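Here the complex is missing one protein chain, while the rest keep their positions.
And then subunit A:
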Amino acid sequence: MAAMFSNVRPSATTSGNILEFKAGRSLLETGSSENTRKVVADPKKGLIYIKQSSDMLTHFCWKERDTGAVIDDLIIFPDDAEFKAVKECTDGKVYMLKFKSSKDMKLYWLQDGSVDADKDLVKRVNDALNKPPTSRPARGGNVSERSAAGGGTSTFPAALADEFGGTLGGLDQNQLISLIQSLQGQSSEYPAQNQNPINLSTTDNNEVDCEPAATSTGITTNDLSAILNNLRPGGSKGQEVSVSLGDALSSDTAAEAAKTNAESLSPHLPETGNTPEKELSETVKTPQFRQATDNFGHALQTGQLGPVLAQFGLNENTVAAANQGDLLGFARNLTLAEGGELPKEEEQKEEEDTTTKEPEAKRNRPDLDDMDVD
């Protein structure tokens, strides 16, 4: 299934790393008695990462940081495995990935020196394994199948939340409707038959069991995805050009900000053998960093980055702007969230922005179909 992060290079290995942290492997050796075993840490530097491959399967991987070789690559089905701390081990932070379906387990030890490294780690890993961001079922015709799998009890909002995953999850029906209306620049109350071709009956290919709500609202998931599809590209009209963030994030302004905030940035630096201070000033000027930021910028303005950013704990508004590929909206909301100062002319701008948010005619961009809402 082509999904949120559909890839035009089908054979690339890159996938969504939902979460990653530095950890080594621990091995089990025979202990002092028959029933005990000893956990021995393997000193190799490693990285655990959880990613989703293009076939939507969740992988739990461990690779050696020195060589880049991927040693463990385990496919985890939701609720198949549990990640937990091994409390019995007192001389290091040891964690266990335990499979429920078998007696198998894997042991790892945390190699991240920072104090906060293990904060919420168990929860974050388990969330990543069991609630991957894009674990959405196939689109359209499969709706009934999926709901059946879910016990056939899905109500309309739940089905929608399912359909739209991280994007709209958690909104109730009324919120959704008002969201659609606001996205379409409507101030009028629901129902919205006049201006919008929202289908008031459930369509044939969509024999859905979202009936209780569907009959009362008349919006089918297909309608909604069509609407959102139309809204998706590029945010406001000014951004149809491809904006490169490489310049912005490699600028002296950025380098300076990085320097004064070394504490929060240093843990995320590559390991080059440089001191953190040196790497911090060097890294932002490297072509590798620039490439990363350009990719980031591209993903951001095509709306592909929202769900990923949600994993970084950015707030709803910021993520929503990212989902729309609205660069300035993203910048504004992030600034608000971080308590930064807004430029003076911002207020004025905000007004202008709302006027440009009318839905654009669906352009002939098939790639967008596969992006966020299938």
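Here is the rule we go by: contacts are C-beta pairs under 8 Å (C-beta built on N, C-alpha and C of every residue); 3 or more make two chains touch, one makes a residue touch a chain; residues count from 1.
The rule we apply is simple: contacts and distances are computed from a predicted model.
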Next item on the list: Select, from "mannose-1-phosphate guanylyltransferase", "Multifunctional methyltransferase subunit TRM112-like protein", "BRCT domain-containing protein" or "Ubiquitin carboxyl-terminal hydrolase", the UniProt-recorded name of the complex's unshown chain.
Entry: "Ubiquitin carboxyl-terminal hydrolase"
Note to self: I'm checking contacts with the chain that's been left out. Which of A:27, A:40 or A:257 qualifies?
What the structure shows: A:257
Next item on the list: Have a look at A:86, A:245 or A:320 and name the one touching the chain we're not showing.
Entry: A:245
Next item on the list: For the chain that got dropped from the picture, name the residues of subunit A it touches.
Entry: 5-18, 20, 53-54, 59, 67-70, 73, 75, 238-239, 241-245, 247-249, 251, 253-254, 257-258, 260-261, 264-265, 268-274, 283-284, 286, 288-289, 291-293, 295-299, 302, 304-305, 308-309, 312, 314, 327-328, 330-332, 334-335, 337-343, 346, 365, 367, 370-371
